[in-house]
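Complex shown without one protein chain; remaining protein chains in place.
For chain A:
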Amino acid sequence: GAAMQRFLGSLLCLWALRLPAGTGAAARGLDVASYRERVRAMFYHAYEHYLESAFPYDELRPLTCDGQDTWGSFSLTLIDALDTLLILGNVSEFQRVVNVLQEGVDFDIDVNASVFETNIRVVGGLLSAHLLSRKAGVEVEAGWPCSGPLLRMAEEAARKLLPAFQTPTGMPYGTVNLLHGVNPGETPVTCTAGIGTFIVEFATLSHLTGDPVFEDVARKALKALWKNRSDIGLVGNHIDVITAKWVAQDAGIGAGVDSYFEYLVKGAILLQDKELMSMFLEYNKAIKNYTKFDDWYLWVQMYKGTVSMPVFQSLEAYWPGLQSLIGDVDNAMRTFLNYYTVWKQFGGLPEFYNIPQGYTVDKREGYPLRPELIESAMYLYRATRDPTLLELGRDAVESIEKISKVDCGFATIKDLRDHRLDNRMESFFLAETVKYLYLLFDPDNFIHNDGSDFDVVVTPYGECVLDAGGYIFNTEAHPIDPAALHCCRKRREEQWEVEDLMREFYSRRKTKKFTLKRPPDHGEGENAKDLKDASSEKAGEKRNSKKSSHSLLSCPSQSFNSKLAVLGQVFLDNT
């Protein structure tokens, strides 16, 4: 207790020290268009050098001007950067790359690949490229969006990952050989995110292709994690997928766990799934109770809740963006402002930042041009239009250009203390960092479509409304159109019921009395049975959620004081 108090005391002191200077330039307005063009130039500088010097390797090595395979041998940077091309409006290059990928990429290779990375980068990248291909002017086949060459590629890649899920717990191995399946003697220890980061891509695959196997394995893995959470409602960092024993028991929101929480929320939104949301809300409660201090999130022991590491990790910076998606904008902004101070101190976010000391942690001083803080800024800017968020964008552009730009691309910052560079440019730089930066400076991008624009596509199964906004970004920033999922599955199920109902609108006397029937459990059709299994153990929680009398799938309205909560101003609740 005393130690904790001392620690909190030092936190407070820290805050007294930090008065960032001035607002002047920001208040007068940033030249958004010019920053947008600078981001575009950044993209092409990196992209063209990749094509020139590194393709068909996975990644560009910017200091030596050559390429290397990192996560497999898929021309990863090209797959990852594909939808960024479209967001930047480059339709012709998008079309060219689609052809290159169809011809050039082969998954029948004897390569040990990370299940997690292959899913988010390759499967996710191909899925979003498939769904965006019509918008990009690619001639699609008649069954699109429920069929297509890129979709088949995504499916093929995903099938290569399925052997990893053949474990007693349903939680997947971390690595799989694309040709031979799981290697004998493969370690059964997988990080939490490596288990819970499949539902967005796999459910999309299942909805589009009609094969439920992907969604099923993803859900099974999620439920296994849920079942193995600690008594105080936290999950650790690494687990043995055979025995379901926690190997690393640090609980937090950052490295090793991050996208698990992200996918609970995004899965809930994408699939209108209350169960995933209720899981997240329970975790959220525990996270707030045990890990949140002064708007920072620390690392705690998952069973006892005691602080184990008072650090902020670069990867944690996605959290404010996630909070804004579910309407917790006030808290999101407060945490974001904390993180932003770290950026201001170094010109980037170190992998680990010791909060009480106010400095980087030994051996974790690097900044591989990660996107998370910028991602949060983009989401929050949608919600608040706060110029502070554009300021972060400005700072990011200036920093990255000044520090990491080299002749052949953009190099990872190896050490934020002296800005030494490393010979790597991760594929997420083009897939995420540049994309979110561009979207931050381009409020009229089609990705921000609020539903005022949409496309009607005639499919052999009927007419679909697509591209009506609400894109869900997977954790590698590949957007998925929720309407496409609906188009390929739900719409077909509902079609005749809707037709019957429409007849009623034109009959003067109602033949049947239509009332809303309560759907079986949470209304997720075929999954209802599974859901009951999982939710039986938390019957108490369910009662609670009923008591709160609002749908889990909703956001709170913003409070009155949010009108004034810009330019760094935060308001405390009296409650």
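Heads up, the rule we're going with is that a contact is a pair of C-beta atoms (placed from the backbone, for glycine too) under 8 Å apart; a residue touches a chain by one contact, two chains touch by 3 or more; residues count from 1.
Everything below uses one rule, namely that contacts and distances are computed from a predicted model.
One chain of the assembly is not displayed; among "ER membrane protein complex subunit 4", "Elongator complex protein 6", "Calcium and integrin-binding protein 1" or "TXD11 protein", its UniProt protein name is "TXD11 protein".
From the set A:S34, A:Q68 or A:T243, the residue in touch with the chain omitted from the display is A:Q68, counting the whole complex. Annotation: of A:I326, A:A431 or A:A477, A:I326 touches the absent chain (contact as defined above).
Checked against the hidden chain, the listed residues A:K223, A:R334, A:R370 or A:H478 yield one contact partner: A:R334. Summarising the interface, chain A meets the missing chain with residues 17-28, 57, 61, 63-64, 66-69, 141-143, 265-266, 269-270, 272, 324-327, 329, 334, 337-338, 341, 344-345, 347, 358, 379, 382-383, 387-388, 391, 394-395, 397-399, 402-403, 406, 411, 414, 417-423, 448, 450-452, 454, 458-463, 465-466, 468-470, 472, 482-483, 486, 490, 494, 497-499, 501-510, 513-516, 518-519, 522-523, 546, 549-551, 553-561, 563-564, 566-572.
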